[in-house]
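The block underneath contains the structure these notes are about, expressed in structure tokens.
Missing here is one protein chain; the remaining ones are kept as they sit in the complex.
The letters A and B name the chains in turn, as written, and every chain counts its residues from 1.
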Amino acid sequence: MSVRDKLSAIGETMAIGDSESSTEGSRIRETIDAIIRVFRGERMAQIGGVILLSFILVGLFAPMLAPYDPGEMNRGEDGELLRLDAPSQDHPFGTTNLGRDILSQVMYGARVSLIVGLAAAFVSTVIGTNVALIAGYYGGTVDNILMRLVDIAYGLPFLPFVIALVFIFGSSLWNIIFVISLLMWRSSARVIRSEVLSQKGRPYIESADAIGASNLRKMYIHILPNVLPLMVLYMAFGVAWAVIYEASIAFLGFGDPSMYSWGTIMFEAYSTGAIRFAYWWVIPPGVCIMLFVMSVFFIGRSLEKITNPDLRH
Amino acid sequence: MLSIENLNVYYETEEGDVHAVDGVNLELERNETIGLVGESGCGKTTTAKSIIRLLATNGRIADGTIEFEGTDITELSDRQLRKQIRWNEVSMIPQNAMNGFDPVYTVGEQIVEVIRAHESKTSKNEAWERARDLFDRLGIESDRVTDYPHQFSGGMAQRAMVALALALSPSIVLADEPTTALDVVIQDRILRVIKDLQDELNSSMILITHDMSVVSETCDDIAVMYGGRIVEYADAETVIKEPRHPYTLGLRNSFPDITQDSQELISIPGVPPDLVDPDEGCKFAPRCPFAEDQCWEETPQPEEYGENHIVECHRADEVEHLQEEAKKRETWMAMKDDPNAAPTKDVKDVKDVNQPADTLQEGSHDD
Partner (left out) sequence: MRKFIIRRIAYLLLTYWAFITVLFVIFRMTPGDPTTMYVVEGMTEAERQATLERYGLTDPLHIQYLNYVGDLLRGDLGFSYRYNTSVASILIIKFWNTIFLMATSLLIAYSIGILFGAYLGWVRGTAKEKGGLLLALIFRSSPEFWIGIVLLSVFVFRLGWFPWGGIRAIGAEAPVGFTSRYFNREFAYHLFLPALTGAIYYMAQPILLMRSSMISVLNSDFIEIKKAEGLSPTRIVYKHAARNSMLPMATVIALVAGMSIGGSLVIETVFSWPGMGREMVESVHHNDYPMAMGAFFLMGTVVIFMNFLADIAYVYLDPRVRYD
């Protein structure tokens, strides 16, 4: 077993609590209960939940909430283009060099972060969990090959790789999601595999053996529910990382040109040189990224306390 | 030399204050060894650790004084405590020596560290020399001072821990179940080593254990603790041969007596009491086969029976009857089935009492 099994998660040491394995259905219910408990008892998770919920609402209803079309070049009463207008009543976050309303752009930007975050986290965790189940369950050569694949994925520098692929496949939103997922599965695969290994030795698998359960059944009906909390945790952190990656890609100029992502807004502010003075163009998208990611981390950390009782003190 | 008066130590918990130590008095003379005996959670470890104020963050000395050669330890500042008392005058030997050492430094480095922390005049070389010398006297090859803790066997690690504990020739050594983790043969040897060195250094010792057979050989006096109080105190022989408190009688039944060849071991049914904001009454009453109405209502006060023999029990004067009855298994077993004997004040306890809890036999529980 590699050292990094114990240390992945790009952050904390995460070891799942040694909770007694129980029947499948109740394990899923326990997981849901745990998530509810997180929101009940933890101040951090509550704050995170409220922030995240507001972003979800803004994203969903952006076309209704946004005062202007984000691409519209607004003109003043004299017919002049409102270039780099400081915040005013008409434009609370000011305008861009092309007279576009920044508030509206930021509202639409929430959609990109939500879609990329959720989709990439979901896809990568599903890939990672499947790799982990197969590697951990079959062991031996299968495990070795899959773990070397993980090693290779870890050997690729993340952003350069993503940029190269986005460049090849084109910078559409779905390509960005695909490419982020293509590397992000590595951390969940590694950590969940360790958990699968420890689950495999538990008595409930022996009893499943005894009644002649098939491999697939043991993997997906018996083991999967027991690694579910860890999977949920990785999905939460995955959302945060995917949002940061998308923003970084967009900031480097490889974002989807048809959409207003927070990263793209900052890329424009930066590349036009407006960051020298146009604070209103930079602060809103920057703060939004920060708050969005923070809200997910808050929820993730509280989830982690539930899955890892060691941290509860 | 050391005088503890009316010591009260509470731990703050969500359910309320746990009265872990509840009015303990104890005198320790130079070169004397006192055994603190009792089950897990009776307050023996807390009592000992209070002497160097080594309590968990939620613990506090709520009342009482601990005088060491005229200074009240409870009054010292943290710094004074660190410089003057800890290790210099009072050191300790933990239950599991292996975990008592920092795994990333050699044992020698750790002995040298504590010497140099307290004796600024001692040079590094002198400190290393002393560490070697201590190893030698404890029967470990002196070259092993440069070994890491994980390179020692359990028994050797315990000897190394004794070396650490005696490095500053302290006045008092607190030994918390120092041999429980070891096998019997090694236990004996280590105890003898500790005793010899203690005599040589003219140190005193407080030996904490749940094991009656350990204290009987090693200690001058024995204090039997139950529910945060010393329920019986006397010289070792008296406590072993002529105890008056029913708890001591029960405790004695549960350990093999070396003077008798065949003896039936009987354990005391039930579990230690809940010490959160305790009510009046003898704390042992729920498990005591001799409990009367008075026992439930009135906390017994210490009474002296003969020289230096103190007992807290309303029925201690019926000693012959108690000693006779306590030898019989039926006396204790009757407790299990008698619903009236169970405490009525706390439902949680009723449930626990009905479980066959051999807490004494299992050994090595942490307090």
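The rule is short, and it goes like this: a residue touches a chain if its C-beta (ideal position, glycine included) is under 8 Å from a C-beta of that chain, and two chains touch if they have at least 3 such contacts.
Model, not experiment: these values are computed from the prediction.
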Hey, which of A:A240, A:M259 or A:L303 is the one touching the hidden chain? A:A240
Determine which one of A:L81, A:A164 or A:A213 touches the chain that has been left out. A:A164
From the listed residues A:F55, A:Y108, A:W185 or A:F297, report the one that touches the chain absent from this view. A:F297
In terms of residues, what is the contact footprint of the unshown chain on subunit B? 52, 54, 57, 81-83, 85-88, 91-92, 94, 96, 99-105, 113-114, 117-118, 148, 150, 164
Contacts from subunit A to the absent chain lie at residues 2-4, 6-7, 10-13, 148, 151-152, 154-161, 163-165, 167-168, 240, 244, 247-248, 251-253, 263, 266, 270, 275-277, 279, 282, 286, 289-291, 293-294, 297-298, 301, 310-311, 313
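Here, only the chains that are shown with their structure count from here on.
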Between subunit A and subunit B, what's the gap in Å when you average each chain's C-alpha atoms? 54
